[in-house]
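Pasting a structure here, questions to come.
Note that one protein chain is taken out, while the other chains of the complex remain in position.
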Amino acid sequence: MMNIAHYVPLSPLLAFVINIIFGRKLKSASAAVAIAASIGSLILSVKVYQGLSFGYGSYHLGQWLTINGKALNFGIIVDPLTVMMLLIVSFIGTLILIYSTGYMHGDIRYSRYFAYISLFMSSMLGLVLSDNFVMLLICWEGVGLCSYLLISFWHERPAAVAAGIKAFVTTRIGDTGLLIGMLILFFTCGTFYFCDLATVKGPEPLMTLAAILIFTGAMGKSAQFPLHVWLPDAMEGPTAVSALIHAATMVAAGVYLVARCFPLFVAHPIALETVAVIGAISALMAASIAVVTNDIKRVMAYSTISQLGLMMLALGVGGLSAGTFHLMTHAFFKALLFLCAGSVIHAVGTQDIQKMGGLFSTLKITSSTFIVGTLALAGIFPFAGFWSKDEILITAWNNHHPIFFGVVLLTSFLTAFYMGRLIFLVLFGKSRSDLHPHESPASMTVPLIVLSLFACFVGFIGSPLKEAGRMEAGVETYWIMLASSVVSISAIFLAYFVYLRGFLPVSIRSRFKGLHDLLSHKYYIDEFYDFIFVKPCALLCRMAYSFDFHVIDGLVNLVADLAQSVSGVLRKFQTGFAQNYLLVQALGLVVIIIWLLKI
Amino acid sequence: MQDLVFYFIAGCACVFAVLAVTQRSIFHCALWLAMTLLSVAGVYFYLEAPFLGAIQILVYVGGIITLFVFAIKLTAHIEDKSIRQLNTQWLPAALISLLLFYILIQAFASHPWKNIIPNAPVTSLQVIGRSLMTGYALPFEFMSVILLGALVGAIVIGKVKK
Partner (left out) sequence: MTPLGYFTLMSAFLFCTGIYGVLTRRNLIGILISIELILNAANINLVAFNKYLGSSDGMGQVLALFVVAIAAAASVVGLVLIIAIYRNAKSVFVEDFNLMKE
């Protein structure tokens, strides 16, 4: 059963081709095509999952290239990590496609939207199936392209276009790192295959550099500090796209890459340390920004950066199983939260949480599922987030990283706090504006219910990559579970008192005005980048432009002007008056006669 | 005596030709052209080519001049004497024409033609007729095709399009 895996990405790819070519004719049927293809790949993924019990490894579909005498094959890797990603992507992708039929209803580029989503899924599925860096990079860029197309899907809005470009350029910085890293790996160790990573030997510190560069690619894709700036802006796309980007496809790719190259990182402790530190910085920074953000989708975006930071941190402290487990649970509850946010936005027509409030009474289904998602993200027992976060904490503690342990605790406190703030401001209390919300159609609520069930129970499955000896360790670590629960619950209570009961009113904001400003300006990172990169680049471009305009164009224009002025003299001879020409002809005749007769 | 006749005819032809190209009224020009052509016909008679002289009178004076008069009358107002008939380059044109004339005279003067007197037998009408039907039959046929073409073309171009 294993060797059917390569059909998984082909199914959505086919849907993409059909929708992009016949989209105009299909109209609303294009959604059915995309959903059918997605369900097809889900079924295939389940088949592959069933086949996993017969053993796993990789197989190839034939040779593609020969580089330096080494064959590069169309290789497919099938192992628990891949299968987990296949299931997540195809399952969540299917639900998001169903949700989109309601959310995108009536959009003028309806079929185009479904075509892009199909391509997106296809790229992501291909990415996790690749057994070598080259194929992974191709799918990786495909994912980047689709994210660009979908973030700027409503390209009538300048902000959406800017966000799409920003996402593309920012991730491209990481992609370049990935490319260089994989080429270093190839030229020192001579392999593109993931399965060789555990055994490769190369000169230090070149190998560490390669590992860090590969991580740079992951940093760009997974929106880790300092390449995280594109993700909040990516909220300009349709909300369903945000859900797909955040939960299943785009950002998961970075974590997947680090997990896939995990042996390489383990062999080079400095690279592993880098992963952990970057993860920790991203987790704390994004969580603290989320506390003061007022746009519901941006809160989610920073939450995603923060959670991805936690995954990176988990991987960085050596917890492959913890990181991938969190990746899985996060995929479900973050998709759920985004779809809920989309439903809320669909209902009230605004993204500002200060204008919402008291929506629970009107949006029963959305609100219930929203609360489930929030509890899962906050890590409250027994929801999904609790288990995976617990695993991260345990790994950090067992591997003797007390600082990272503290970071995770602090992050989970902040996470619970801002999620508490979100639901108390949005769902409870009094309505702060005269909106007339209405519940979303069934096509949107059914995926919410399905996802909320998963957000409840997926944690019990446990990590797909269980490590041996995990249970024994668990016995002594019940205090960690307790600690994380206490932290999360206290944070939610704090949020309850601050935002619903109105304790600690405005005075606190004025007292910590500096801090509040710092957070609400996202640590001035955008401004910093603007000053360091964008402004000088723009200056350089302006200089290049003026050089081009005045010197290059000037030269060209000079030549043209010269030709024009000379021809301006010459064209005087072309009077357009026939008898002038005849006169010259007669003169010529005279000259010829003189010359012939030599008079 | 014979020479005097020629001088008279040639002088008339030259004067009429100058008048034909310098008169203001285009209608007068056409008439002076007719006079010139008649004088040329006289030259042909003088050169013992009576057939050609007859053709000259019939075709030119009888046919072409009539056509000119038609055309002049159809393009009505151009007969108006107030309209300038010479363009701005008349002076260089005159100089070039004179220069050309001078060169041609020089060319002729440098050659013994001026002293040649006729020694060949007079070309009779029979000879011309035989030539047209034998040695020059092909150009003759071409000529008829050209005339037919001109006829058809003139009708097509001149037709008023509805």
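The first chain written gets the first letter, and so on, giving A and B; residue counts start at 1 in each chain.
Basically, a residue touches a chain if its C-beta (ideal position, glycine included) is under 8 Å from a C-beta of that chain, and two chains touch if they have at least 3 such contacts.
Bear in mind the structure is a predicted one, so any value in this text is a computation, not a measurement.
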Positions on subunit B where the hidden chain makes contact: 2-3, 6-7, 10, 13-14, 17-18, 20-21, 26, 29-30, 33, 36-37, 40, 43-44, 47-49, 51-52, 55-56, 59-60, 63-64, 67-68, 70-72, 74-75, 78, 84-87, 89-90, 93-94, 96-98, 100-101, 104-105, 108-109, 113-124, 127-128, 130-132, 135-136, 139-140, 143, 146-147, 149-151, 153-154, 157-158, 160
Subunit A residues touching the omitted chain (full complex): 574-579, 582-583, 586
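One rule holds for everything that comes next: only the chains that are shown with their structure count from here on.
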Geometric centre distance via CA averages, subunit B-subunit A, whole Å: 93
Complex interface listing, subunit A residues touching subunit B: 579-580, 583, 586-587, 589-590, 593-594, 597, 599
Residues of subunit B that touch subunit A when the two form their complex: 87, 89, 92-93, 96-97, 99-100, 103-104, 106-107, 110
